[in-house]
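The complex is shown incomplete by one protein chain, all other protein chains being positioned as in the whole.
Coming up: chain A.
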Amino acid sequence: MTPLLAATSEAAINWHTVMFYVIALCACGFAVIVALTNNIVRMAFALIVSLAATSGLLFLAGAYFVGAMQLMIYVGGTVVLLIFGVMLTAQKAFITMRTQAGDWILGLLVGGTLLAVLVQLVFLIPEWQSSNYQSTADAQLVAYAEELKSQRARGEEITAEQRRRLELMAVKASEGMPQRTGEIGLALIGVRADKIESEQTGLAGYLLPFEIVSVHLLVVLVGAAFLARAKRHHHGGDVS
């Protein structure tokens, strides 16, 4: 993966960018299909493809663990549950759904607000606008190695600490992103091992995304319980 990124930064076609656009188009296109189609089963299928493409984006970004997590939780778990629910509950009348005008307005409002926030966020962080993360890391690595070389030429030995730093920079240039599961585990509780070298400490780690995932699962469970409960209204006397 490394040499691919390093080579393509100056190549005729930036292959990484091409793949990004293909997969992003896939994710967005199927998301639009989810919104537009009326058949509920096709909707679920398009949702799965969209989520799988999102995990492809994560893989492209080098976040393998999160990508595989996305596959396992969303595509493998939640959506299969969703399909089960659809298949067990959807009768003829519910298979094709009609969206009311009020739902359209509400949906556009929520979606538009989210889009505005996200677009603002994208342009907030300058590094996200440039695709030369890899070449910067490579340049830093080469510059540091040159520095060590000149130091050696002056007759000074390279210390173990400097060598360790060079190794870390080489790893950073080769892997691009933090991938080791140990580091991700540390990052989950707030220790960002990948940020130590760049002196950007104090970052919060990945606890928030994980919380969101768990809340999402909780919502799914509550929804399932609600759906199962709604049918028993006739049995109880005082239950509305």
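Assume contacts are C-beta pairs under 8 Å (C-beta built on N, C-alpha and C of every residue); 3 or more make two chains touch, one makes a residue touch a chain; residues count from 1.
As a convention for this text, contacts and distances are computed from a predicted model.
Taken from the listed names "NADH-quinone oxidoreductase subunit H", "Extracellular solute-binding protein", "Carbohydrate ABC transporter membrane protein 2 (CUT1 family)" or "Sulfite reduction-associated complex DsrMKJOP protein DsrP (HmeB)", the protein name that UniProt assigns to the chain not shown is "NADH-quinone oxidoreductase subunit H".
Checked against the full complex, the candidates A:27, A:53 or A:75 give a single residue touching the omitted chain, namely A:75. By the touch rule set out above, chain A reaches the unshown chain at residues 3-4, 7-8, 10-13, 15, 39, 41-42, 45, 48, 52, 64-65, 68-69, 71-72, 75-77, 79-80, 83-84, 87, 141-142, 145-146, 148-149, 152-153, 163, 166-168, 170-171, 173-175, 179-181.
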